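Left out: one protein chain. Kept in place: all the others.
Let's look at chain A:
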Amino acid sequence: MAAPVAIHLEFGGGAELLFNGVKEHHVTLPSQSEPWDMKQLLVWIQRNLLKERPELFVQGDSVRPGILVLINDADWELMGELDYQLQDQDNVVFISTLHGG
């Protein structure tokens, strides 16, 4: 059994509007048999934080185009994307790209 994982989630660039405008969330992912990865985190967010309009956040088993995912201040592409295994105290940011000026 993997121990529960406490992580810090942040939403920005408008993505927070899908979460009642709340930008920062401290959450604890319950213990489970395998380690938590990003793919499972997206499912967990959909079930536990995102109540409305999931199509504005996810597409297939990843995030929708136009949302950038950052793990501990780095582009998730550098970290293994969906396969990244979450560590206790990780910081995960979902940022929607802005189109204004």
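Just so we're on the same page, a residue touches a chain if its C-beta (ideal position, glycine included) is under 8 Å from a C-beta of that chain, and two chains touch if they have at least 3 such contacts; residues count from 1.
One rule holds in what follows: contacts and distances are computed from a predicted model.
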(message) Since a chain is absent, check the UniProt entry for it and pick the matching name: "Vacuolar protein sorting-associated protein 21", "2-oxoisovalerate dehydrogenase subunit alpha", "Cytoplasmic tRNA 2-thiolation protein 2" or "Adenylyltransferase and sulfurtransferase MOCS3".
(response) "Adenylyltransferase and sulfurtransferase MOCS3"
(message) Residue by residue, what part of chain A touches the chain that was omitted?
(response) 12-14, 52-53, 55-56, 64-68, 70, 73-75, 77-78, 93, 95-101
